[in-house]
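So that we are looking at the same thing, I have put the structure below in structure tokens.
Every protein chain of the complex appears in place save one, which is left out.
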Amino acid sequence: MSAAGILQPVRGSRRIKDLAYRGALWCCVAIAMATLGVIAFYVVKRGISALSVNFFTKEPASQLHPEQGGIVQSFIGTGIIVGIASLIAIPLGLLTAVYLAEYGKGRLASAIRLTAQVLLSVPSIVAGAFIWTVVVVAFGNFSAFAGGLALVVLMWPIVARATEEVLLLVPQDLREGSLALGLPRWKTIMRVVVPAAGAGILTAVMLAVARALGETAPILLTALGNDFINTDPLKPTDAVPLRIFSDARTPVPGLHQIAWGGALVLLLAVLLLSIGARVLSVRQQKRLA
Amino acid sequence: MSKMEVVDLNAWFGINQVLHGINVSAESGSVTAIIGPSGCGKSTLIRCLNRMHEEVRQARVEGKVLFDGVDIYGDDIDPAAVRRKIGMVFQRPNPFPTMSILHNAVAGLRLSDEKLSKAQMRERGEKALRAAGLWDEVKDRLDAPGGRLSGGQQQRLCIARALAVEPEVLLLDEPASALDPVSTLRIEELVGELKERYTIVIVTHNMQQAARVSDWTLFMLFGEVVEFGPTPKIFTSPDDQRTDDYVSGRFG
Partner (left out) sequence: MSSAVGSDALAGLGASEPKARRARFIDRGFRWVTLLIGVGLIALLIYMLVDLTAGGWRTFSRFGFGFFTGTTWNPVRGREQFGALPFIFGTLVTSLLAVLIAVPISVGLALFLNQVRGLLANPLAVFIDILAAIPSIVYGLWGLFVLKPFLDSTVEPFLIATVGKVPVIGVFFRGKAQGPDMLTAGVILAIMIVPIITAVSREVIAVVPRDLREAALALGATRWESVRVAVLPYARNGIVGATMLGLGRALGETIAVTMVIGNVPKIGWSLLQPGATIPSWIASSFREASSVGLHRSALLALAVTLVIWSLILALVSRILVRKTAEQLGEPGEDEPVSVARLGTAG
């Protein structure tokens, strides 16, 4: 490029292309923000009118007067299913992370990491299909327990990878300080390293739970859903996403409104957990720095 | 018998040999300083004295380290027990961030198998904090987080932590190099007080500090012992020319 070329002002087709490029970028931004705006707007607008005391405390009423009923069985069911999944997946994920971060540096550790990566890229309905054949068909009925197991397949790798990252961030000095006091390795890990990583581990758990709350396909194939409250983990149980799914596909507008209400509550819960996790993570990084 | 004696010690990181045939001893109730330029193996040597070197991947040790005549690398020896008798303080203060000052001080006791009551913990914590010269500054805020103290205070907390398990030897790996001059002086004073009850080995890259604080000095170069002798001799009339060059600042 000659000096004359550099010093000349940009004009003509070069300028047009550049302007078009900048314009295109801004368009993308506008599209993304507008889409989120429209989604948020409708969820809030249509969902809020469904929220009432009945909504949170009663079971579905007759189809003629759906506003007199609610979806309490879905909230309870979600609590049971995600609760079962968390009780199983969180300890398993944490201990897997401990192995990866503190003990395993060889091929087995790489294999475990790869496995976690693979499990994370497989569609969630496959986890559902798997538990469907292994538990539902084998035992003869759909159940909250099966739903929990399907979610474990998704949550375990998330907790494991996210926790491993946090454990690796804990400075080596702490481990050395503890070992130099004559403390055994397992105590060093569980009483010094893990507490030091505390908020980060909580973040990992929150992210996994947020994901589990929003999943529909895996629990559709395993817990099936229910119109009534069910606290027996071995029987079909409802959950908020399942209820939204079935109510939305009925021809009854009142039930559609209930579906929107469920969607609003679900969205708020998931966002609160995700944003909370993000805030905690930033604070944790500041603390360890 | 020396409190600690190193006999023909060799150490490796993977295939790199970092210590070659080290022979040195530390007398009970004395302070031994290890000096030498960066990379000469000082830290590796001190870490071999409480079996911390082997915690690193692919680290290897050959030779003997005798504590009261017993080889700590013997077949039937428990490394954790070794570390309770031979304590260590590190270059960068590393108090446990989630524990209070008191809990940090007694961490070695709380987390071990010893069953102590709350009162006993407090008592031992106070004893250790006094010995480390930190008690007066923290006695009103024993429940505050350990991380809130200043650098010098944190390091004295780590010293208290090491002292609380009642070791017989105290290893200090450049304990003041991350601290300001005032805190450094405090630490040096502390070493003077502690040597009555403990055998102390201190690694330092600060020669004046070694001269001030120690009774014996070991000068190392490229993983080997160059000279070992009483501190006054090493610094005024060493036998080896290299020692003389180092202590008069001609290199390093």
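Read from first to last, the chains carry the letters A and B; within each, the first residue is number 1.
Note that in this section a residue touches a chain if its C-beta (ideal position, glycine included) is under 8 Å from a C-beta of that chain, and two chains touch if they have at least 3 such contacts.
Quick caveat: nothing in here was measured; it's all calculated off a predicted structure.
In the whole complex the chain that is left out makes contact with A, B. Between the chain not shown and the residues A:I39, A:L87, A:V252 or A:V282, the one that touches is A:I39.
Note that of A:A144, A:V170, A:V209 or A:L266, the residue touching the chain absent from this view is A:L266. Considering the whole complex, the residue from A:V137, A:L168, A:V252 or A:V282 that touches the absent chain is A:V137. Only one residue in the set A:R14, A:K105 or A:R283 touches the chain that does not appear here, and it is A:R14.
Considering the full assembly, A:A210 is the residue among A:I71, A:A197, A:A210 or A:A223 that touches the omitted chain. Residue positions on chain A in contact with the hidden chain: 1, 5-7, 10, 14-15, 17-18, 20-22, 24-29, 31-33, 35-36, 38-39, 42-43, 46, 92, 95-96, 98-100, 102-104, 108-109, 111-112, 115-119, 121-127, 129-130, 132-134, 137, 153, 156-157, 160, 184-186, 189, 210, 213-217, 220-221, 241, 244-245, 248-249, 256, 259-260, 263, 266-267, 270-271, 274, 278, in rising order. Across the interface with the omitted chain, chain B contributes residues 37-39, 67-72, 74, 76-78, 80-82, 85, 113, 251-252.
Quick note on the criterion: only the chains that are shown with their structure count from here on.
Note: centroid distance chain A to chain B, computed from Cα atoms, is 48 Å. Across the interface of their complex, chain A is touched by residues 50, 52, 55, 57, 80-84, 87-88, 90, 92, 94-98, 107-108, 111-112, 158, 161-162, 165 of chain B.
The touching residues of chain A, counted against chain B in their complex, run 105, 171, 173-174, 176-184, 187, 191-192, 195-196, 198, 287-288.
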